[in-house]
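Yeah, one chain of the complex is gone here, protein chain that is, but the others are all in their spots.
Per-chain numbering from 1; labels A and B assigned in written order.
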Amino acid sequence: MNGPAAPLRRGTRGRFTPGRGTPGRTRGRGVRVGGAWIGLAPFTVYVLIFLGLPLYVVIHGALTTDAGSLTWQNISTTLSQSQYLDAFKGSLLLSLWTAALGAFFGTWLAAAVVAGKPGGLLRRIVSSASGVLAYFGGVPLAFAFIATLGRPGTGVFTGILKSIGIDLYAHGFNISSLFGVGLAYVYFQVPLMVILITPALEGLRPQWREAAQNLGASRWEYMRHVAIPVLTPAFVGALLVLFGNAFSAYATALALVGSTIDLVPAKINVELNGNVIVNADRLGLALGVEMIVVVAFVMIGYWLVQSRARRWLQ
Amino acid sequence: MISFQGVQRQFGDVMALAGLDLEIESGELIALLGPSGCGKTTALRILGGFDRPTAGRVLVDGADVTHLPPNRRDMGMVFQAYSLFPNLDVRNNVAFGLRMRRQHKTKRLKRADELLELVGLQGTAARYPHQLSGGQQQRVAIARALAIEPKVLLLDEPLSALDARVRTQLRGEIRSIQQRLGITTLFVTHDQSEALSMADRVGVMRAGQLEQLDTPENVYRQPATAFVAEFVGAMNRLPGRLGQDGEVQVLGQRLKAVGPDAGAPGTAVEVLLRPEALAVVADAAGAGEVAQRTFLGSSVRLEVLLDGGQRVLVESSSNDAAVLLGARVGLRILGDSATVTAVAAAELDSKAWPAQLTPSL
Partner (left out) sequence: MSALGGADVIQELEAPAPVKRRRPNRNRSRMPAWRLVIFVLAAIFFVGPLIATFKFSLLQTNGHYGFQNYGQIVTNGALRDSLFTSLEIAGITALAVVALVLPTVVLVRLRAPRLTLVLEGITILPIVIPPVVVAAGLEELSRSLPTWLVSLWFNHAITGLAPIYVVLVMPFSYRAIDTGVRAIDLRTLVDASRNLGAAWPRTMIAVILPNVETAVLGAMFLTIALCLGEVVISTILLYNTFPVELIQVGSSGAAEIPAALSLCSLLFVFLLLFALSYVGGRRRGSTSMRVI
């Protein structure tokens, strides 16, 4: 065993390492990794407390009674009563159609951008704007939406339409409805899709198109036989992310509507802060657990699809 | 069979091709050789249809194909890398061109298998490109290009991305397939040993111009310009003086002067001599000293420092390289002629290093 004042010596990888002041190194290979474990401690402890603890509390609260015994009661209540089922239906449908729209339009927009000069101004602007909207969207989007499509008198666009004779609100449109909120969601789904699909589009090597052409393919044949099949895994993966994103999101709906809407996060909000019935908070936690399950499934699907996408577009 | 007539290609204010005139005979392999940016790839891409010239025409078998889209030219192209379709297995990659020609499935897959055998990859038909090595991928690319039985084969630096050993191996295989099939081929490379060993004729290009188009031997032995002389193989530039009767005096010996720069007798010129056109003799009163000695396996390269400051590269077979570092030697020129050129402008100091020290092995 080397003492703390060991002179320069060869480490186990043949590199010279000073013997002093290197925790975990002076005692051979086994404790070398031990040094790493100690170094990871702050991170691990932090995550355990600030992520693990809330998570534990949610799961524990959902699966126990006030007395402390295990129960499925909370979960079953949330999966049987119509108010919760409506919320799930609302969330799932909303996530589905906003993801689909976001994926479709986002891919076209990304394709249009990628076809241009790399590193150019247009690319930068779209990139930054996508980042802003995808992440930071929430509250600003809600107010932008109110300003644009709010009731005539508030909403600029609805006002314009009304003045030419089309009253959206008279036709049943409402930004506080699931449809209205979903429309706002599209505003961050499209940018998110742009962000996610751009690397895949850039991964389409020009040699593929040229080789296809050389072998007699028209543009459409190239798209059909090469480009689209190659992009499909990445597209599906991005679609899954968009779905999960919409499902987990709440900021925009919160800013637009508050908690009176058929979405699961809104119901959780109600149960936690509403204090309507005694067991409310546990029901809220049960809903939380169910949300986690849905998102976990989506993530697993994403992971499975990503490995294929990465292989082809590397 | 292929004819480039005054083909020009301008990108903004850069002239990538400044009027290329080139005739390629049926069945021959022409290598376009030159440094990056010389226009060789541009020429190839124009022939393949991936680019349009800003002036001039391209004819194939007499027909003007200048504006024909790439998918209607009957040519097979092999790219430098990454051109296999990742979503298709090897067999379907090779059969792709036939599928585009609406050939029946069993027929085209069978043909694909035949071609895979031609390039020596019979067992890999069901694998995917990402499972293959670089060399294997390029073989598949070649098979794919040949599957459609094109009139012309185009190769865009197909070996540049490969390891040295795979490169030399594939080099020979490509050449033998090409000769066996008798297919007209245009091969672009920056590697002069590839060009010299594979081509029927080599076209050396620089800055959009074709400097010399000739057989490999002629390009090497009788470079038409100083650039060709220095790009293809290593070259010494030695000070000399023109004498009577088209002779030139250099290193105390007289040779026949070859080259476009004929001048009046007495003019100072630069003489271009290959390292293997020189030999050293141990001589205590010799003109120079061996400053560096590099053993290259089959040959030995000596750098002789002349008393005047000039450095000369000499290459000899390692069998008769008994001369050691630091030895005093005299230089003898083998052969009886050498290319001369006007003394270069300020950029090239005649006492400076010989133009190319590193040979491409």
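Criterion: a contact is a pair of C-beta atoms (placed from the backbone, for glycine too) under 8 Å apart; a residue touches a chain by one contact, two chains touch by 3 or more.
Note that this is a predicted model, so its numbers are computed, not measured.
K.L.:
Decide which residue listed in A:75, A:94, A:215 or A:249 touches the omitted chain of the complex.
P.N.:
A:249
K.L.:
So one chain is hidden, and I want to know which residue out of A:74, A:130 or A:214 touches that hidden chain in the complete assembly.
P.N.:
The missing chain is touched by A:130.
K.L.:
Which one touches the absent chain: A:79, A:100, A:146 or A:204?
P.N.:
From the options A:79, A:100, A:146 or A:204, the contact with the absent chain belongs to A:146.
K.L.:
Given the full complex, what residues of chain A touch the hidden partner chain?
P.N.:
Spelled out for chain A, the touching residues are 15-18, 21, 24, 32-33, 35-37, 39-40, 42-43, 46-47, 50-51, 53-58, 61, 108-109, 111-112, 115-116, 118-119, 124-125, 127-140, 143-150, 154-157, 187-188, 192, 195-196, 198-199, 241, 244-245, 247-251, 254-255, 258, 265, 268-269, 272-273, 281, 284-285, 288-289, 291-292, 295-296, 299.
One rule holds in what follows: only the chains that are shown with their structure count from here on.
K.L.:
Could you give the separation in Å between the centres of chain A and chain B, each centre being the mean of its C-alpha atoms?
P.N.:
That pair's centroid distance is 53 Å.
K.L.:
Could you please specify the touching residues of chain A with respect to chain B in the complex?
P.N.:
Contact set of chain A toward chain B: 205, 207-208, 210-218, 221, 225-226, 229-230, 311-314.
K.L.:
Spell out the part of chain B that touches chain A in their complex, as residue ranges.
P.N.:
48-50, 69-72, 75-77, 79-88, 96-97, 99-101, 130, 141, 144-145, 148
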